[in-house]
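One protein chain is absent from this view; the other protein chains keep their places.
Right after this comes chain A.
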Amino acid sequence: MCEVKVITGTSAAAEAAKLADVDVIAAYPITPQTTCVEKLADFVANGELNAEYIKVESEHSAMSASIGASAAGARAFTATSSQGLALMHEVLFAAAGMRVPVVMMNANRALSAPINIWNDQQDSLSQRDTGWIQLYAEDNQEVLDLVIQAFKIAEDEKVLLPVMVNLDGFILTHTVEPVTLPKQENVLDFIGTYEPKHAYLDPKKPMTQGALGDPNYYMETRYAIETAMENAKKVIADVHDAFAEKFNRAYGNGLIESYNLEKAENVIVAMGSICGTIKDMIDLKKKEGVEIGLLKIRCYRPLPIEMIKDALKNAKNVAILDKSISLGMNKGAIYADVASHLKDKKTVNYIVGLGGRDITPEDILGIYDDVEISEDGKTNWIGLKEE
């Protein structure tokens, strides 16, 4: 039997970490992530979750302690957002390089300055080259499901990389939705126990982890991560399929989700909670006899570019939405990654929702109209106030 609770996105992440019976949580509060680590603190305080809760003094230490815990053979979970993720930046590389399968929830939020606690995706997009697998949720149910899947993906011997599960700040973190919670025994049966063979700290079998890698060795370690990223594509799909079978919930093929792409010439490529709004608009237009489509990216790293190309084969005009901006390029990261692979299509970049600026259903419909007439390769900022 499952249980349905009406909960926020951060609670969904905390519930998932509890269901995964994590051993160590090292966390520092930051808006809008805080309610996740508060919830976990409650679980531990009430004996609902048997874990060490390390109340670290910074996000840098949160990630450092998570690496130490994971290297010592524990299942480690942490959560952060924005400035906190940026503070972790250095050690995010270390987590990937040391191949520790830490799972982290990130509440997507804008970066200073000016200080802004509201949602965009600049924080996680700026970490794209750290070697972390990045997954993005559309709603709170997907948050819970992704966190559970994340442990199984991260701990897979063909992967052994840390996984970041992203959810849009406030839009998901602070909005309640009905979420179905599976039974813990089923979750544990699904993800298994973390028993590292590749790297662990145990006095019975001394092992050196995090050694100095000179020019004779460093490059191979990068290549090994790239190989693991490549492996991860299949693992993510397999884990998704196995999850779908066991828990009866599916999200496209686990890496991308196509919505009405068969007949649509004008399509949007997007990531995160905005996909919900886009789907509503697609349904609305369908009733009017207009076919427009969505390609939702669920897995941004590794980026399943072949799948994306294939899913967009019928599209003519592709609008790529970015809730981040690579300053000095006037492009968002998703556009930069995807558009170059779509040479036979018209691609237009839309910079949307920076720092929590509303993206309305009208904006979405406007983008579908605009992508048909806008010139190829252009960048349009949506909702920008004119001077």
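As a working rule, a contact is a pair of C-beta atoms (placed from the backbone, for glycine too) under 8 Å apart; a residue touches a chain by one contact, two chains touch by 3 or more; residues count from 1.
Here is the rule we use: contacts and distances are computed from a predicted model.
Asker: Determine which name in "Succinate dehydrogenase/fumarate reductase iron-sulfur subunit", "4Fe-4S dicluster domain-containing protein", "Pyruvate ferredoxin oxidoreductase beta subunit" or "Rieske (2Fe-2S) protein" the UniProt entry assigns to the undisplayed chain of the complex.
Answerer: "Pyruvate ferredoxin oxidoreductase beta subunit"
Asker: Taking the entire complex into account, which one of A:Gly68, A:Gly131, A:Gly272 or A:Gly356 touches the absent chain?
Answerer: In the complete complex, the chain left out is touched by residue A:Gly68.
Asker: Touch as defined at the start, partner being the missing chain; which of A:Asp23, A:Asp156, A:Glu257 or A:Asp322 qualifies?
Answerer: Result: among the candidates, A:Asp23 touches the missing chain.
Asker: Tell me which residue among A:Gly47, A:Pro114 or A:Pro203 touches the hidden chain in the full complex.
Answerer: Going through A:Gly47, A:Pro114 or A:Pro203 one by one, A:Pro203 is the residue touching the chain not shown.
Asker: What residue numbers in chain A mark contact with the hidden partner chain?
Answerer: 23-24, 26, 50-52, 54-58, 60-61, 64-74, 76, 90-91, 94, 98, 200-203, 205-214, 217
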